[in-house]
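Excluded from the complex is one protein chain; the other protein chains are retained at their positions.
By letter and in written order, the chains are A and B; residue numbering begins at 1 in each of them.
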Amino acid sequence: MKILKDGSKTQVSFTLNGTEVDGYAEPRTLLSDFLRHEIGASGTHVACEHGVCGACTVVVDGKAVRSCLMLAAQAEGKEIRTIEGLAASDDSFNKLQDAFHKRFALQCGFCTPGILMTLSSLQDSGRRYTEPEIREALSGNICRCTGYREIVDAALDVLGDRVVA
Amino acid sequence: MVGAAAHADEDKYVGRRMLRVEDQTLLRGRGKFMDDLPVAKGTLHAAFLRSPHPHARIVSIDVSEALKQKGVKAVVTGEDIRPYTKPLIVGFENPMDYRGIALNKVRYVGEPVAVVCATDRYRAEDALKYIRVEYEPLAAIVDPVAACADDAPVLHDEVGSNRVSRRVFTHGEPEAAFAASDRQTEITIRYPRNSITPMETYGIVAEYQPDTGGYDVTSNFQGPFSVHAVMAIALKVPGAKLRHRSPPNSGGSFGAKLTMFPYIVVLSVCARLAGRPVKWIEDRLEHLSSSSVAPNRVTRIRAAYDADGTINALRMEHFDDHGAYLRAPMPAPIYRMHGLSTNCYRIPNVEVINNICMTNKCPTGAVRGFGGPQLYFAIERVIAQVAKDLGRDPLDLMRQNLIQADQFPYRAPAGALIDSGNYQQVVADTVDQGGLEELKARRDAARAEGRLYGIGYAMAVEPSQSNMGYISTLKTKEEREKAGPKDGAVASCTISVDPLGSVSVVGDSTPQGQGHQTTLAQIVADELGVPFEMVTVNLETDTQKDNWSIAAGNYSCRFSPASTSAAKTAAERVRRKMALIASRFMNVPPEDLLFKDGWIAAQSNPENRMEFRRVGGLAHWSPSSLPEGMDPGIREVAYWNAPELTPTTAKDEINTSLAYGFAFDFCGVEVDRDTGELRIDRYVTAHDCGTILNPGLAEGQIRGSFASALGASLYEEFVYKSDGTFLSGTFADYLIATAHEAIDPVMVDTVATPSPFTRLGAKGIAEGNQYTTPVCLANAVADAIGRQDITVPLTPAKVFEWVNGEEEPAPQAAAEDEAEDLIDYSGDALRGQGSTFVPASAEQVWQTLMDPAEMAAIIPGCKSLDKQADDHFTGVVSMGVGPVKGTFEADIRLENLKKPRSADITGSLIGALGTSRGRGRVTLVEGEGGVTVSYEYSIHLSGTVASVGGRLLSGAARALVNQFFRALVRRAAPEAKSEGGGLMRRLRARLGGKK
């Protein structure tokens, strides 16, 4: 049993997009804050801090989760993926990024990292999805700009069970 | 799809679906939003203490304990801010003293009361609960019409009335027209409070510079920059000493990031007092309770018309509810629409009465649509009602009264100079492509089966690029004359060509995701004949270095008409200059030169050409080669203004906007009788917004606007109880449609009538569905269920009651139980009543209830209870249900003691989670084997608990009452066997479930 004391910072380390990272966190430090302000991975956004909007979605051990509802200390030893890790090593867009670009699936881009990480966790399953399934999978992500059609089309381009016009 | 009709010129970028340059940054997570910017070491983080009360006098604020907390460097109150500021002015003279933080009164739940500046945000929040504020609660008012009554509690004593402005406008001869018309129809509409709550909240870093006496602020403020002047005046510095910068990216605004400027003023002073930069990122709870909302409105609207359907006049009285304060440019929304008080119809006479009302709610601000949704809800509902009253097809009636294609530019009676359009064509295309006839057949089929199905229509003139002078319409002619004219709308753009010949564009449009970088690059690349990639657009703003005007910013669809015009103008100037340089080298007149594909070539002899970048380079590397008198370098600034935007006339007519698009929607909706849910069978929307600059972006704006309008129609509302308690405090209360709920509208390919008044013929496009969708759906529901009074959001519970009669009564047997444990949070207060049997004598129970030591053991979570007098107790309770717990200071008084029969109890609980004030009565009735203790109470709850926990409050109250009575039985009758289980157990026992 490990007890982390309030007010004192302890080291937290995990794999971020394939690279070991570490930093210092208080017991109460949120994973979202830790990623953004301690590690400097500010591509993950925060828009509600009560678990409803999905902007902070990251992939932990292969599963999409809300980083505002997780403590940094709980990430110890985990494998975390964020928006910064999506592009290929030569900096070119991956399929989802590319589809978002071609479909005009983002406007302000604030919700986009969370949506891409949610979809990217689906991509790992290797399954193909119907439009209702995609819409349901995105029901935990709010976008205020787009109206979602373009996002759903982009997702279907990559994950869908049919070709979209 | 949009824009297919406006065939793009193959050679041009404008009109093409150019992919967004912004995406390269954003899709990699490399955007630089406000909270991503690095800050100086030592920067403090702010947290706000906010009012739990809708209306109260501040008796005292004690920050001494808070200052002692770890990491806290400053705690700032309204009184601390006062010496460094002047009140924030608005568009007309009034004595309201507003500086962004409460001075001696709080006027809405969530109003800033104090600011803690600490070394990090966590610690800043830690200190909030150590600030002690003593309030004297006052009666609150939330309804704008009631607020105008003489006996309503007044928010601003110095104003003396909650109606801070009333103006009566008469355009044409409405009175005569009403008298002469065959018929009249009147309805009253209520438009709710909503907003589009951008995903990124407000963010500000403010610094005071003692060396210059100025302030340096970075924030995601969206403009209009006229408000920069308001801030500088409030901070008592010259404009140039208030440097405002904006970050490269902004996560949406939809108007919300206009009224953040009071926070900039407050935080600037905080930084000054703390002696360090101060950063604040608004959190979502703060955003929902106290950032910015659209004014809710009550409108009584009356139409006068002839039997043949010709509408002769409208008369409308608006009660526009701006909440607790007016913040510039409020009450702008109602005036922004003034010129369009007759929408798209040829109605020559109109009377408009504008009442601007103050209530105990969050102050208002800009929200996409800016006054349009409220106005058009009234007009389009009354038109639908007129059709119904005449027994006419609504669309037929609308068509009959539409402005004709040959009437443009059309001067509407209230002053709008509607530039261009072909409304008939848009309607015809929409009816055709949207399949109206088929939809009607579906409606008829559904109705034949007894289902509730309706069709709704709505039209709207979509204004874009506001006249900066329209708000002056609020003033009387005399006041306007005194103040001097206000008009126009300036946009600026700066274009440079660097020594290597690449092109930089700097604009003043502070975008929040609309793709302005892409569009400006398209326009400039076309004008200069260079590849799109060669143009770099930077839209960060810096008021000390960049060109800007009071109109700068991103609002009211300003970009497409105005910012693009400025860009085109600046690019033309660059081209002219470069043509002059090239002409000298190429020996051809500048008029002969064509800019294309990165070359400047003589049209008369295409072989004779120079590379664009070489010509650009010459201006830097060799000033001596330039034509005589020409300045070296290439940097052209254009300030563009529209002469059509003239000041308000003596008769109060105002051309409120520059370019006017048109939207027409219809939809088919089915109402589920059993659940009250709506199924939108089909939604069709058409927009003529002039030249389409980039169809990909245009469609995104339409779909985005539609989705938020759908939200406003079905889900979104900031709900206040009549006592001023705020209930929509989280994203689980203020609901936003997700991909699962959002439906796709059918988008019609229709005419694009360019605006003659904008350089590219473009008009705004981003707000149309804000205007049409709520009322289109409301009209469909009205048609489906045959009801006149329709309010949005169309929640299932509300619609259910509209379509179903009285509820089936309770069966006889159940009615008897009803007296027990009723807790109700539907009215203004949480009310409860019930009774419990205690197997002890009345004397014993009375003793227990009157003994502070006993009570301390009974009151759930009571830590201490001291007797101040026989009938007055104070103490501390740590109360809650499950994990939700707060510590409260309790103050309890007993009145009307009738030993051992009854007592009245009044009291209050005050804590960081909120406050509650209540009164109750306990009655003891002796019976066989014990006493029945009956109670009733009503409690006004306010603050965090009420705003975020509404769904669970009555249950939580019941849980606490249960705990209390179980403890009472234990203390008053220690021998008695505990029944255990409380209400749920009794309930289940009655229901015959397993014991």
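The working rule: a contact is a pair of C-beta atoms (placed from the backbone, for glycine too) under 8 Å apart; a residue touches a chain by one contact, two chains touch by 3 or more.
Here is the rule we go by: contacts and distances are computed from a predicted model.
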item	value
Undisplayed chain, where the name is taken from the UniProt record, one of "FAD binding domain-containing protein", "D-amino-acid oxidase", "Isoquinoline 1-oxidoreductase, alpha subunit" or "BLUF domain-containing protein"	"FAD binding domain-containing protein"
Touch criterion as defined above, residue of B:Glu478, B:Glu808, B:Asp870 or B:Glu928 at the omitted chain	B:Glu808
Sole residue of A:Asp6, A:Glu20 or A:Asp90 that reaches the chain not shown, by the stated touch rule	A:Asp6
Chain A residues that touch the omitted chain in the full complex	1-7, 26-28, 30, 33, 49-51, 54, 57, 63-66, 68-71, 73-74, 118, 121, 136-137, 139-141
Touch list for chain B against the chain that is not drawn	121-122, 125-126, 283-285, 674-677, 715, 719, 727-728, 730, 732-733, 735, 737-738, 740-741, 795-797, 800-801, 804, 807-808, 810-811, 813-815, 817, 822-826, 880-886, 912-913, 944-945, 948-956, 958-959, 962, 981-985, 987-988, 990-994
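In the analysis below, only the chains that are shown with their structure count from here on.
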item	value
Where chain A and chain B are represented by their mean Cα positions, the distance between them in whole Å	28
Touching residues (chain side chain B, partner chain A) in the complex	19-20, 22-23, 25-31, 33, 35-36, 70, 122, 196-201, 249-252, 254, 283-285, 512-515, 696-697, 699-700, 702-708, 730-732, 736, 738-740, 742, 744
Sites on chain A touched by chain B in the complex	7, 26, 28-29, 36, 41-50, 52-53, 55, 82-84, 86-87, 91, 93, 97, 100-102, 104, 106-113, 116, 134-136, 138-152
